[in-house]
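Structure below; questions to follow.
Here we show just some of the chains, and they stay where they sit in the whole.
Going by the order they are written in, the chains are A and B; count residues from 1 in each one.
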Amino acid sequence: MPPQYAPSLRSRLAPLLLLLQTGFIIIFAFYVEIERKGKADAFINFYAEFQDVNVIVILGFGFLGTFLVRHGFSGSGFNLLVAAMATQWALILNDIESLYYRGKMRIDLRSLIVAEMRTASALISTGAVLGKANPVHLILIGLLEVSGFILNEKLLQFFLKVRPLESIMMLHIFGSLFGLMLTGVLYRKGSEHPFEKERFDKKSGLFSMLGTAFLWMFWPTFNSVLVDDHTPGRKLGAVCGTYLALAVSAVTAAAVSVLSNPKGKLNLVHLQSCILSGGVAVGVSVSAVQHPWEAMTIGFAAAVISTIGFHYLKVIHMLLAFQCHDTRAILSSHGLPGLLGWLAHLILQIKDSTNPVIAIRFALFHICALLITIALSVTLGILTGLLVKLKFWRAPQDKKCFDDQAFWEFPRLAERK
Amino acid sequence: MPPQYAPSLRSRLAPLLLLLQTGFIIIFAFYVEIERKGKADAFINFYAEFQDVNVIVILGFGFLGTFLVRHGFSGSGFNLLVAAMATQWALILNDIESLYYRGKMRIDLRSLIVAEMRTASALISTGAVLGKANPVHLILIGLLEVSGFILNEKLLQFFLKVRPLESIMMLHIFGSLFGLMLTGVLYRKGSEHPFEKERFDKKSGLFSMLGTAFLWMFWPTFNSVLVDDHTPGRKLGAVCGTYLALAVSAVTAAAVSVLSNPKGKLNLVHLQSCILSGGVAVGVSVSAVQHPWEAMTIGFAAAVISTIGFHYLKVIHMLLAFQCHDTRAILSSHGLPGLLGWLAHLILQIKDSTNPVIAIRFALFHICALLITIALSVTLGILTGLLVKLKFWRAPQDKKCFDDQAFWEFPRLAERK
């Protein structure tokens, strides 16, 4: 007879959390200090944007993951846990070069924001295994993904002189490919049929709508926060462009969703996955977008491929014989729009450049940057998947997937009458 | 036998969305550019307030409309759809004069905020037909209402030299009268009895409470964002006044709600509709309010008439033989407080003016502004109602009103056990 309960995580989760956390505190004690030379001005200007990014990471991604009717606590609670760990780790890795030069790393509001954006890439990856992994898995994935993503950034900056703004915006491509490989490696037999408990109800759909709404509202901040405001209008352009792209992709996703349904109904899951696609695509191409209409066109195209991608993903998986179960549809909500944004960046840059030599040079660099990102994310995703697959981490049984009951204690739960 | 399903919107909604969206992108491509001359300072100062207004429009109005137990997805989802369309359209109409003079329209953060505020007036109107209209209706209503409202603003500014801050704050009066006329024209026989599915439950009431809380918290921004800060204390006065008026109207609405109930219980719907009334009234009179106590008194009066209005509205409708079914009670939550705010503005201005000639002159102008607004909103509301009544748009049957099932696909819905 199989065990009736999900395996206990007491001997895995608690030591892991306490060990890592103590380690982080020790590292901070010896090597990290507050940047005390910044102007008060810079602080104030950044603070509201820091809070927006914080809301995106904790509330947006957290409540986006509550759409599963029996998985709401895990969706929002584990998201917070992973975010709290990954941000600390990203903060440590952020300025690791200075450790070599000065013996100390400095943190300020900007490094906190950057750390949270890197955490977002990890939260995209964990979205693919949502409901099928236990918190130990999620934390390992979060920390490894963030490390890999920072490695990718440093490689791009070192070899190709890619600017920080552009290398960090690769997070959508990196996060989704990493997550996809991971969930491919962790594939469970029999999950071509949906899991028994992978269902949503109308209230959990509304919680998830809440998360989506926060992501949608604060996405302009996510795309513009690292754009410098030395050139007048650059930051404003990023904000307006992102806002318009989001509006266009909301409208377009709704239209495509209605078209793709025989009864002409809207699909809430389409909407929640695809209305952000415009923001994602404009984010990846933000340093090349000059005019609002460019952002809007990108948003239009992103919503079309994202919604169609979502709809026909299953067929594609079958065709490619690529077995993979992607809970939050990160391929169509982050991967495809991210790649489109990369392409749009390339096209816009070539269009705007007057010198063909520079254009070709840029194209080569741009293609290399994509190839490095793909190679690294795929490799690291597979390796992480293999590590996480070890029996040692006590994965939940198929029957316990998508079920809060496996990880949460409900002492005084009201009975349904 | 009547059809069992709500009519399919595939051939109506998708073409409408795609056509309009493509049209908007083309207009933006040819005629709209980003304002590049603004100071970085102005951007930073405005950005947090822009986000607050965004939250009011998307989250506040969206989740306010989730109180109907079977209509939560439509309430929040269609709100986002209408907002995304109407804001783009309002952005185009905003600066249409410059098109004539310079051939280009410019957008910046301020024009985005103004566009969102105009969208708010459309979202007030759609509140009256919530649950009884399909998304095609809502989008038509949204775009026509915004156009009408901008026309009203331009008329007020052209003929009466009303300042932009004051003409835009007419949005509560314009939006609610427009919506009321509309729902009067669209009146369905038999709806003196409540619709079968027009019900809420305790969880949908909490979602709606969430929307209300966000409106309540960020309303000070909504009222103060367009107040210029050249005179020290003006903007601070608007913020403090609105905050205090909101606090007073929350307390007063609770008191009146308890008084009007024979068992001395509170009515959640009263509270959700009426605690904002103080903010609405102070918004309309914001340029005349000088002292906190004036704002508080306006908030007190607004909450009283709003709550009593809500309570006795049905009787009034019967008396006037004016048949109209107002789902979100926009008359008592926006219309009456808006009119009160208009009156308060008049009284305060006359009280503060030393010269009787100027006072009379102001009163005349002020009354004319109200009359124009009423005339235009009523006329356009009726015309829009007649257009929307056309069978071509495939309104849902009475039985399908207030039901997400008519418009949304639920593929993997968990069954209730």
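By definition in this document, contacts are C-beta pairs under 8 Å (C-beta built on N, C-alpha and C of every residue); 3 or more make two chains touch, one makes a residue touch a chain.
Note that the coordinates shown come from a computational prediction; the quantities given were computed from them, not determined experimentally.
A.B. asks: Total copy count of the complex, if 2 are in place?
C.D. replies: Copies present in the complete complex number 3.
Simple rule for what comes next: only the chains that are shown with their structure count from here on.
A.B. asks: Can you check how far apart chain A and chain B are, centre to centre, with Cα atoms defining each centre and the answer in Å?
C.D. replies: 34
A.B. asks: Where on chain B is chain A touching in the complex?
C.D. replies: Residue list for chain B touching chain A: 5, 8-11, 13-14, 17-18, 20-22, 24-25, 28-29, 32-40, 43-44, 47-48, 50-51, 54-55, 58-59, 62-63, 66, 70, 72-73, 76-77, 80-81, 84-85, 87-88, 107-109, 112, 135, 203-204, 207, 210, 404, 407-414, 416-417.
A.B. asks: Taking the touch rule as given, give the residues of chain A at its contact with chain B in the complex, in rising order.
C.D. replies: Residues 45, 48-49, 52, 69-70, 194, 198-203, 205-206, 209-210, 213-214, 216-218, 221, 229, 232-233, 235-237, 239-240, 243-244, 246-248, 250-252, 254-256, 258-259, 261, 263-269, 271, 275, 291-293, 296-297, 300, 416 of chain A touch chain B in their complex.
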